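Apart from one protein chain that is not included, each protein chain of the complex appears where it belongs.
Chain lettering (A, B and C) follows the sequence in which the chains are written, and residue indices restart at 1 in each chain.
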Amino acid sequence: MKLGVLCSGGDSPGMNAAIRGAVLRAVDVHGFEMIGFMDGWRGFHEGDWIPLDRSAVRGLSPLGGVILGTSRVPPFAGGRGEDIDLTAFRARFAEYGLDGFLLIGGNGTQTVSSLLTDAGIPAIGLPKTIDNDLGGTDYTFGFDTAVSIAAEAIDRLRTTGESHRRCMVLEVMGRDAGWIALHAGMAGGAQVMLLPEYPESLAQVCDWVTSVRDRGRSSLVVVAEGFRLDGAEQAVTRDGLDGFGRPRLGGVAEVLAPLIEAGTGIETRATVLGHVQRGGSPTAFDRVLATRTGMAAADAALAGTWGTMAALRGDQVEMVPFGDAVDRLKTVPADRYAAVRLNFG
Amino acid sequence: MKLGVLCSGGDSPGMNAAIRGAVLRAVDVHGFEMIGFMDGWRGFHEGDWIPLDRSAVRGLSPLGGVILGTSRVPPFAGGRGEDIDLTAFRARFAEYGLDGFLLIGGNGTQTVSSLLTDAGIPAIGLPKTIDNDLGGTDYTFGFDTAVSIAAEAIDRLRTTGESHRRCMVLEVMGRDAGWIALHAGMAGGAQVMLLPEYPESLAQVCDWVTSVRDRGRSSLVVVAEGFRLDGAEQAVTRDGLDGFGRPRLGGVAEVLAPLIEAGTGIETRATVLGHVQRGGSPTAFDRVLATRTGMAAADAALAGTWGTMAALRGDQVEMVPFGDAVDRLKTVPADRYAAVRLNFG
Amino acid sequence: MKLGVLCSGGDSPGMNAAIRGAVLRAVDVHGFEMIGFMDGWRGFHEGDWIPLDRSAVRGLSPLGGVILGTSRVPPFAGGRGEDIDLTAFRARFAEYGLDGFLLIGGNGTQTVSSLLTDAGIPAIGLPKTIDNDLGGTDYTFGFDTAVSIAAEAIDRLRTTGESHRRCMVLEVMGRDAGWIALHAGMAGGAQVMLLPEYPESLAQVCDWVTSVRDRGRSSLVVVAEGFRLDGAEQAVTRDGLDGFGRPRLGGVAEVLAPLIEAGTGIETRATVLGHVQRGGSPTAFDRVLATRTGMAAADAALAGTWGTMAALRGDQVEMVPFGDAVDRLKTVPADRYAAVRLNFG
Partner (left out) sequence: MKLGVLCSGGDSPGMNAAIRGAVLRAVDVHGFEMIGFMDGWRGFHEGDWIPLDRSAVRGLSPLGGVILGTSRVPPFAGGRGEDIDLTAFRARFAEYGLDGFLLIGGNGTQTVSSLLTDAGIPAIGLPKTIDNDLGGTDYTFGFDTAVSIAAEAIDRLRTTGESHRRCMVLEVMGRDAGWIALHAGMAGGAQVMLLPEYPESLAQVCDWVTSVRDRGRSSLVVVAEGFRLDGAEQAVTRDGLDGFGRPRLGGVAEVLAPLIEAGTGIETRATVLGHVQRGGSPTAFDRVLATRTGMAAADAALAGTWGTMAALRGDQVEMVPFGDAVDRLKTVPADRYAAVRLNFG
């Protein structure tokens, strides 16, 4: 059997470990042949690939990024609900002599995996996203590393905030789901966590920050990039973010900080963590999860259980049908937010 | 309501975060009173305790160790299957005016929690052990930190091993269960992982190490402290460990390394990671898990669901009856070991 | 003898260790009395201080920030070249019964120390600045930690940059001196380092980035916050930074990134590291340097060598006259920049 593997979408710490896990299992144990396409679907379209065997994945587990590269190049024109012409795609697939795909990616990629399998082109999904917003799995690899980096930033900001009696605002990733903000905030003991799913008013945020000061402490506010102020202030924020006729500089933290300072009289500083969150050596947790994901995907190929995704369920990695995962953005549930909100301020 | 909290057994990164989570919830949200006994049951017996409120747990989340201290002092004489006289214990409990316990500990402590609840003294368990050998929960806090430290040690040993073309043997904790060795080994890409559950012969271990050398690499062997060589060699090992009429120095790694060197002709060095594994700032994962464990325990006290333990199940922290947890050592299942063993060497 | 210690200016990792070093030596060994003023000169003006003994500095070495707090409140009205009225200041000094000051701060604070000593109020300086721009000493504590954090950010950004074939621009601190950019860039293997001391043209920067791409790699550009583009482009940059009639958001990296992308056609992303650089646990190097600085300052007080600053010279910490240090901004020498510039691109 010959498998093609590629990565699509934003990179996520653990992609190298996942590829290594799949190769150790598929090539070394099951005796498959395996190739990796460079830069996602670009490599597939352009015939840019490398052979993958044990020596190619040597020492990969601790390395960040991904040796294959990744991109957002689409696999084919069109998408769900549109007509898709797979003629060229099938020709390429046959030309490479592939029996199936191992596709490492987020929501979009898992949707593609589902579409391909439905169309008779066997695919197995390896879910990855630092945002943890993918349904059907407890956690995706990359998330723990992102949380870990954000929590370390909170630890650092807290000491400088306390030394200067300042309110520190840290912006972390999370356009639609606030998982990184929630978990990093809990880990770092942030006094306020602002998530995309749960708008709050500026007055409420300022109340919390003031209440922390009144207890003799300095606030650490962690805010997901997708958070928006509630109600009337929304306009202000949006103006702050997008107006002025030029490309937006900075993020929501840089809009929020001066508003908090104005509303509380407390000196406030913003930090936007940015791309640092998605790079570098994965945590041990993510390395193990990614390796197991790769191994499970290779085993699923052997078993012929195409059309599935390797998902973490409790302490097991299991293959689940794409239906459970695709088209479902996993956001922070109301009870998880309510539980931490009770202690804000 | 008034709750008493204490820690028993070996320390585990995250204990401070668990106490903080419980206090934030029980005291600040539910309005309970809460006290912490110093050094486990010693503080209970001797009236050595401190009041716990928000200011007492300020900044605790990132701190290793535990502000209350911990010890192996028993709660009462006797144990399961023996007659236990709780008269003095009940008197103390009444004297403190307690309504219930939050007990942070491993297998033994969860057994005590079960016994106490059965005897009409309400208790809730907060499971902790770096060894991850507790049933009823996916993972216990402290484990991820231990794995993370061991994986970093592997990363470091690997570079010096490769530079000198040496075989490096790293001993990690795990007397009865090989979870740390398994996960740290996967994370660090160890070529051999030796677990207490699965004896191997010296010849087999040497074959793996030789095979790694033949591929042009240097071996990294991770061995759990409870591992024993298979069959006839057992005696040799046991002699090496316990003989010579003096207190044992070093661990299994220091016995294994010269045996591997003699058996393969490859220069081999041992490192015993030791107590470093259980100290220091917890990982973000453990801080979140511990905080959620504390919060769930406080909520369970409010709900009156005594006789339960806060367990991680998938991405939820749930209260489970002690029956699921106590008296069951969770070891590495055969399929998990078999999966990695296929790639040894 | 009674000493007063305070911190002034921006915080710098190691301030706690410096205070601990001074107390261990001055109080425990020399038998002095010691008090610490809160929030710099504010505490001195308002009588807000704490006694400092061994138990007060327990466990401080690894902690970031500073237990005394710091601020930019001035010690008195006026400054060098102006008339200074020290009447109120002297009264306060007498009221506290002080024999001298230990002043932890950057350029400004060392100037104040010099002024005070000249006016008969004995002071000893403990130099700190993450920017390393203070003359008279090889390095100041805080710098190594800042470089270390920035280098780790480069390690992280490099992997995500390579995975996406992007140019990554990292902005680090350094308004007037490019030490952090130079050292972090060398440590992380950045292909371009842009320093405040050495303007470069946009065309030159784009040439370097293009040349890196032509070698098949992705650029990592580290830029100090005080860097400005050379010549005509200066106006563009300044517009980008300050124009648009609203408070500036983001930094020079966020201005530079789109200009590089436009000039090279290579996707480019900016990250502003910000306050994360000055917080958190100091590196071992900074802890040792800060501890030795505090010890040397306490010894100088015993010896009565007021009017000096504790400076690192080679592997020794020596007391140097303020004249060597104050009023001299230490910038990156031309030969250090030239040496790395030869390999840019």
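Keep in mind that, in the parts below, contacts are C-beta pairs under 8 Å (C-beta built on N, C-alpha and C of every residue); 3 or more make two chains touch, one makes a residue touch a chain.
What you are looking at is a predicted structure, and each value in this text was computed from that prediction instead of being measured.
Q: One chain isn't displayed here. Which of the visible ones does it touch?
A: Contacts of the omitted chain with visible chains: B, C.
Q: Would you indicate which residue among B:Leu52, B:Leu102, B:Leu126 or B:Ile149 is in contact with the undisplayed chain?
A: B:Ile149
Q: Can you tell me which of C:Ala18, C:Leu68, C:Ile121 or C:Val147 touches the chain that was removed from the display?
A: Considering the complete complex, C:Val147 is the one touching the chain left out.
Q: In the complete complex, the non-displayed chain touches which residues of chain B?
A: Counting only chain B, the missing chain is touched by 7, 10-11, 15, 39, 63-66, 69-71, 149, 152-153, 155-165, 168, 244-247, 249-250, 254-255, 258, 269-276, 278-281.
Q: If the missing chain were put back, which residues of chain C would it touch?
A: On the side of chain C, residues 20, 24-25, 28-29, 54-55, 58-62, 138-139, 144, 147-148, 150-152, 155, 158, 183-184, 186-189, 215, 217, 281, 283-285, 287-288, 291-292, 295, 313-315, 339, 342-343 touch the unshown chain.
As a working rule, only the chains that are shown with their structure count from here on.
Q: Please classify the inter-chain touch graph. Allowed labels: line, ring, star, complete, other.
A: Contact map by chain: line.
Q: Taking each chain's centre as the mean of its C-alpha atoms, give the chain farthest from chain C.
A: Relative to chain C, the chain with the farthest C-alpha centre is B.
Q: What is the distance in Å between the mean C-alpha positions of chain B and chain C?
A: Chain B and chain C have C-alpha centres separated by 41 Å.
Q: Roughly how far is chain A from chain B, centre to centre by C-alpha average, rounded to an integer in Å?
A: Between these chains, centre-to-centre, one finds 30 Å.
Q: Show the residues in chain A shared as contacts by 2 or more other chains, in ascending order.
A: Each of 152, 155, 158, 281 in chain A touches at least two other chains.
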